[in-house]
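Everything on this sheet refers to the single structure shown next.
Some chains omitted; the rest stay in position.
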Amino acid sequence: MIVAGATGFAGALAAHLLWRHPQFELVAVTARSELGRPLCALYPRYRVPLALELLEPERLAGIDAAVVAYPHAAAAPTVGELRERGIRVVDLSADFRLRSLANYEQWYGEHPRADLLGEAVYGLTELHREAIAGADIVANPGCYPTAALLALAPLARAGLIADLVIDAKQGISGAGRVFDETTHLSMAGENIVPYKVAAHRHTPEIEEQLALLAPAAGDRHKPLAVQFQAHLVPLDEGELASCYVTTTRPVGAAELRELYTRAYAHEPFVELLLSGPPGVLEVRETNYCRVFAAADAHTGKVIAFGAIDNLWKGTSSQAVQNLNVMFGLPETAGLQ
Amino acid sequence: MIVAGATGFAGALAAHLLWRHPQFELVAVTARSELGRPLCALYPRYRVPLALELLEPERLAGIDAAVVAYPHAAAAPTVGELRERGIRVVDLSADFRLRSLANYEQWYGEHPRADLLGEAVYGLTELHREAIAGADIVANPGCYPTAALLALAPLARAGLIADLVIDAKQGISGAGRVFDETTHLSMAGENIVPYKVAAHRHTPEIEEQLALLAPAAGDRHKPLAVQFQAHLVPLDEGELASCYVTTTRPVGAAELRELYTRAYAHEPFVELLLSGPPGVLEVRETNYCRVFAAADAHTGKVIAFGAIDNLWKGTSSQAVQNLNVMFGLPETAGLQ
């Protein structure tokens, strides 16, 4: 097992989780800078003593899996190269999340390895567990789609979503190892900041997946346009998706409870709340997603919340969950 | 001038602002506890040396105005008593915000002084400036309605709101001088917490005011049911209302800009942004509201943001703004 791109928040956490994993063996962490430094010098909390090295695919004999934590567009060529050497990959970038090449090109530009799009499986474990088990390329979901789709999947499967607003809030770690006004404590610390108004790239990812969940073929052809808005709030790790659903028909509390219980009663990492909404602190540094849904008699809408740790279930621990599935291990291995 | 109920966050800040006000003279701060202690012992930042005393209306000769900072239901009798002694009141509670007694009873219970409802003016200064000038009882708005209504008023006046979701986020000061799990730094500090799901009392206040703004009489009879949801995020002061508007007809960027510019070009305390949304830090400890609106071509919706300091424009500095209007002073006196 290797982690390619371990200097960013996502790659470093993936390395940490794999280093302490009882079954996987992390043998290398790669980067394009900080070469030779042990990862624990950059991330003291993670205590991974491996030194950062350049990724040299030709030296990867014996490696069976990799987590790739590169920016979009940079990831796809490396994923392809690893794949061609027989290495199974969980890709943390957006490069293989969208099924539609047109969607990718509209939101991200040209795709470096469009030929591999059909091969990749969307790695929201709870939604695509079986396909992930057999996949060679798993496209780890965005953090916002993870929280939103787990909150919405029971409604989507029942064909109940007529219109949808998602208002998401995330801690500053969501901005990554980026040093600017967005992350400076004096500027971000007592602030609430909406960003990418009407333009967040997680939108098509949510729309595609909701369409796939919808029951009728007809729905898939004209996917719902989702109103998605992200905000940064002053904490480190944590993310909440508040989803406001105009339903296709009236939905009451009893039906809601049944839909959600049926969906999540046996999920090891989804904690369904019945009496009130979750706070993100409840899932901090875990792979859990907490979900709560309520019917609003006043408006007729359904409100559904999904709370995760954006770096864990939203990124790196879900990557490990997917690797567990890919390699036939207990899904919770190394995650509890 | 007196502040009745000065031990809470709202009353204490009102006292601070009035103490340093160039034209008003604050002569007493009252409370039911901490009697005899100078207010600055409880709130060192505010440096108001007046000692807390019991409110004894019979001793208020010569007082011409009061800010009442009591909880709802407790406020109305005192407001009434002060009013009967000829004292003009800005009431920070919810007791006189709703025009409809039925609405009040549904959300708050029995009204202690329903007889005064018709006399009170809703104190969102920018919307009701003229009525406030002549009012004896001004019902200071809730903080969420302040941010939301300023973000939405131009759309409401144009009859453009067909459906509405408001997702609001607020700092912990919004919970007030309350000591529990909600405000403990170890529990609130790295958290995002939705509260009062489908049940926040600011909902009818927003609905009533939007109905009043609507152009056609018909609209007022069947007011829009607003989906309003509040969240606590880990900062002290600051509040953002993110408003998602399904419009009655397509609205483009140019029309939006014109509507908002016309509404706010001459408002001293509304800062209209044109290039991007506000962060709440930009208005911290000020009476400003920053507003931004955008049309989303993808969904057809309009997104409007209102950012305020929940304790300032959301509560106490707006009370001072109203007092300025009531007493014929420059509206910005003591607020810049």
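Letters are used for the chains, namely A and B, taken in the order the chains are written, and counting of residues starts over at 1 for each.
We take it that contacts are C-beta pairs under 8 Å (C-beta built on N, C-alpha and C of every residue); 3 or more make two chains touch, one makes a residue touch a chain.
Quantities reported herein were computed from a predicted structural model and do not represent experimental measurements.
Peer 1: Could you work out how many identical chains the complete complex has, if 2 are displayed?
Peer 2: For the whole complex in this structure, the answer is 4 copies.
Note that only the chains that are shown with their structure count from here on.
Peer 1: What residues of chain B sit close enough to touch chain A in their complex?
Peer 2: The contact residues of chain B facing chain A are 163, 165, 167, 169, 171, 187, 189-195, 197-198, 203, 225-227, 229, 231, 233-240, 242, 244, 246, 276-277, 279-281, 284, 292, 294-301, 303, 305, 307.
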